[in-house]
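Submitted below is the structure of interest, expressed as structure tokens.
The block that comes next holds chain A.
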Amino acid sequence: MSASEATAPVLEVRGLRKAFGGHVVLDNVNLQFQARRVSALIGPNGAGKTTCFNLLTGVLAPDRGEIRYRGQDITHLSPDRRARLGMCRSFQILNLFNDYTVLQNVRVAVPAMRQRGFNLWTPAGAVREAEDKAAAVIRLIDLAGRENVEAKYLSYGQRRLLEIGVALAGEPDLLLMDEPTSGLGGRPLETLRELVQRLSETLTIVVIEHDMSFVLSLSHHISVLHQGVVIAGGPPAAIRENAEVRECYLGTLKYTRRA
Partner candidate 1 sequence: MRNRSAHGTKGLTRRQVLKGAAGFGAGVGFIGNWRWARAQAKKPILIGLTCDATGTFADSGQAERRGMILAIEEFNAKGGVLGRPIEHKWEDTETDASVAVRKAQRLIERDKIDFMMGALSSGVAAPLSELAQRYGIIYFNSNSSSDTVTNEKCQRVNFAWDANNWMFANALGPLVAKDLGKKWFLLTHDYVWGKNATAVTRDVMKKVGAEEMGELFIPQGARDFSAQLLRIRSVKPQVVIANMAGIEQTALREQAAEFGAEKDAAWVFPQQDFPDMVTLGPKKSFGYFCTTWHYTLDEPGVKEFTDRFRKRWANAPIPVPDNVSCNGYLAARELLRAVERAGTTKSHDVIKALEGHVIKDNFRKYPSVIREWDHLVGQMLYLARTKKESEMKDKYDMIDMMSAVPPEAASPPRGVSTCKMQSYAETPVYGG
Partner candidate 2 sequence: MRSFLAEWTPLPMLGMFALFLVLPAVLPWIGGYTYLGTEVMIWAIFALGYNLLLGHTGLPGFGHGAFFGLGGYFLGMSQKWVTGGLWLPLLIGTLGAAICGAAVALFVARKRGIYFALLTIAFGTMFWFAVFILDTWTGGEDGLTGIKRLAVGIPGLFQVPLQDNLAFYYFVYALFVVLTVVIYRIVRSPFGQVIQAIKQSESRASALGYDTARYKWAVFTLSCAFAGFAGGLYSLARFGAFPEPMSLHQSGNVVLMCLVGGGFASFYGPVLGVAVFLVLRDLFSTLTDHWMLLYGLLFMAIILFLPEGILGLTQRKRRPAPSRDTGATPPPRGEIAAPGGPR
């Protein structure tokens, strides 16, 4: 690919503002996410991470500011339009098709399937590309052998992985992950860690995370949100040293204890 493309950010946010009623949740947020990097967005609870994420994915519309994806203004595009542009997301609170098997969950997410969305006749199982793609993803998320188990019968850890898998099946070019590790531990967490590692070689990844160890070990660039404002941004090392960040996190630490 050309050099210009390498430098130009995949996703760029300028002067984003969002208020609910009188309460300003995000103010003048500027962010840039570079290609084939893992960028993390962190911050204490109530910092506005989730709102920011909802703006990026099109669930909410900003009051001000704009969002550009590969130079295209997508500020007012609906979630499905963004997805069709190659922005795929995972959810913090598991959002799977519970009555579907693992295979069905992944398969319905494959673009090849989406393009045939209004095909009323040929059986869904007959869409080869979708089948192959799905199989590949399932191997990737370490669920091979459980293809035909309904999602609702998977263990929590496996559901978490499937959550990512469904997002991946969309053949993303930009992957947005909302707290992928929440409630995760042990083997599944490792699988996820390795997975993200591998993906970062080919994908642009934006992740919102609480689990600092996960973020610090994986991401190339971290932005810190606090009370709706970006207070710091840089490589993990820099962030680890940043006093302001420590301050606000310790603050929240107390805050969380009290809560």
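Selection criteria: all candidates are chains of the complex that A comes from, given by their letters.
Operating definition for what follows: a contact is a pair of C-beta atoms (placed from the backbone, for glycine too) under 8 Å apart; a residue touches a chain by one contact, two chains touch by 3 or more; residues count from 1.
Keep in mind the model is a prediction, meaning the values are calculated, not measured.
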item	value
Touching chain, any copy counted, for chain A within the complex - options 1 or 2	2
Candidate 2 partner contacts - residues on chain A that touch it in the complex	44-45, 57, 59, 78-81, 83-84, 88-89, 91, 95-100, 104, 107-109, 111, 113-114, 116-125, 127, 146, 149, 152-158, 160, 166, 170, 182-189, 210-213, 216, 249, 252-253, 256, 259
